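The next block holds one structure in the form of structure tokens; read it before the comments.
Note that this complex is displayed minus one protein chain, with the remaining chains in position.
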Amino acid sequence: MPNEIVFLLCAALTLGGAVAAMTMRNLVHCALCAACAFAGLAAFYLQLGAQFVGFAQLLIYVGAIAILIVFTIMLTRGGDIQPGVSGASHNWWVGLSVAALVLACLVRSIMSSPNLLRLPPANVAAPARKIGEALMNRYVMPLQTIGLLLTAALLGAVVIGLREPRHPDTNAR
Amino acid sequence: MSTPLSYYLVVSALLFSVGLAGALARRNAVLVLIGLELMLNAANLNFIAFWRYGPHAERLTGLMFVIFSIAVAAAEVAVALALVIAIYRHRHTAQVDRFDSLKG
Partner (left out) sequence: MESLVKYLWIIPAAPLLAAAAGALLPARRRRLGAGLAIGAMAVAFLLSCAAFFATLQPGRATSNFRWFQFGDTAVQLGWVLDPLGAVMLVMVSFVSLLIFVYSAGYMAGDWNFTRFFCFMSLFGAAMLGLVIANSLLLFFICWELVGLASYLLIGFWFQKPSAAAAAKKAFIVTRIGDLGLFLGMLLLYSKAGTLLFYDGGRGCLEQYAAGSLAASTVISLLIFCGAVGKSGQVPLHVWLPDAMEGPTPVSALIHAATMVAAGVFLIARVYPLMSDQAKEVVTFVGAVTAVFAASIAVAQNDIKRILAYSTVSQLGYMMMGLGAGGIAVGMFHLITHAFFKALLFLGAGSVIHGCHDEQDIRKMGGLRKLMPLTFATYAAGMMALCGVPLFFSGFWSKDAILDAAHQWPVSKAPFYLGLIGAFLTAFYMTRQVCIVFFGKPASEEARHAHESPSVMTVPLAILACLAVVVGFFGTPAWPWFQKYLEGGRPAFDLSKIVAPEQLTVMLLSAGLVFAAILLSGLIYVKAAARPSRETDPLERAQPAVFALLNRKFFIDEIYDATVVRLTAVFARLSDWLDRAFWGGLVRVFSWLVVALACLDRAVDESVVNGGFDAGTETVRGSGKWMSRFQNGQAQRYLRVIGLAFCGLLILLLWGSQ
């Protein structure tokens, strides 16, 4: 019983935050609601026993990604609400219906699964030591690749975000 | 722990479709990105749920996947936001329906 209540709370938090993030007009509010959704997800992870991942989610998503999004919103002046311009595109219902269709498909496939009422086995432990050992033994290649990827992403982001030097003969600015 | 697996899967599906709806229906590029992140997170939730409820949980397969997924998502967000900023500098707009110079 208490598990279900916790579950429902977390679900409400997550889904509520997600819906709010997608429907609000003010972009900063959207970003903050998204952060709320991320936090709800972290709660999910903790409830499911993946503590490392839960805290990693909090750290990275809420601590870094949400902040980054807020920065970008600031930098692209999306924070100012322009009057007369709706936030949704002019055929937003098409996107909505596509999403609804996808949802229907997914739910249908979930409901037709034989694992519907499966209960979890007990005593699943995921200590950090095990995770570290796995990272260094079995998953050492993906680890190195992730390192490479992060380096490339960093460099890429810097390069893309650089201000271009001003040319007096171009009228780009 | 007595919630069945399907609950988590439904939540994940809902989260995914919300994220998809936002990505498909909102005009601002950053909001599309937020939707994208929500979709990724829905997938991550799916993985953790299956890790927890599936056999051989001691192998930590789902966990490892999610760890890497989060890392990749972080890298991707960084680059994507840099892209949005760069486009904003050129076009002075962050509306995705204005980015149509690749039209056929």
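Letters are used for the chains, namely A and B, taken in the order the chains are written, and counting of residues starts over at 1 for each.
FYI, contacts are C-beta pairs under 8 Å (C-beta built on N, C-alpha and C of every residue); 3 or more make two chains touch, one makes a residue touch a chain.
Note that the structure is predicted; figures quoted are calculated from it, not measured.
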**Q.** Identified contact with the non-displayed chain, of A:Leu101, A:Ala125, A:Val140 or A:Val158
**A.** A:Leu101
Q | Omitted-chain contact residue, chosen from A:Asn26, A:Gln51 or A:Ser89 | A | A:Ser89
Q. For chain A, which residues lie in contact with the unshown chain of the complex?
A. 89, 94-95, 98-99, 101-102, 105, 108-109
Q.
Under the stated touch rule, tell me which residues of chain B contact the chain that is not displayed.
A. 20, 23-24, 32, 96-97, 99-104
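One rule holds for everything that comes next: only the chains that are shown with their structure count from here on.
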(Q) Could you work out how far the Cα centre of chain A sits from that of chain B, in whole Å? (A) 5
Q) Which part of chain B faces chain A closely enough to touch in the complex? A) 1-11, 13-31, 33-35, 37-38, 41, 44-45, 48-49, 51-53, 57-58, 60, 63-64, 66-68, 70-79, 81-86, 88-90, 94, 96-97
Q) Quick one: in the complex, what on chain A touches chain B? A) 3-4, 7, 11, 14-15, 18-19, 21-23, 27, 30-31, 34, 37-38, 41, 44-45, 48-50, 52-53, 56-57, 60-61, 64-65, 68-69, 71-73, 75-78, 85-90, 92-96, 98-100, 102-103, 106-107, 110-111, 113, 115-122, 124, 126, 130-131, 134-135, 138-139, 142, 146, 149-150, 152-154, 156-158, 160-161, 163-164, 172
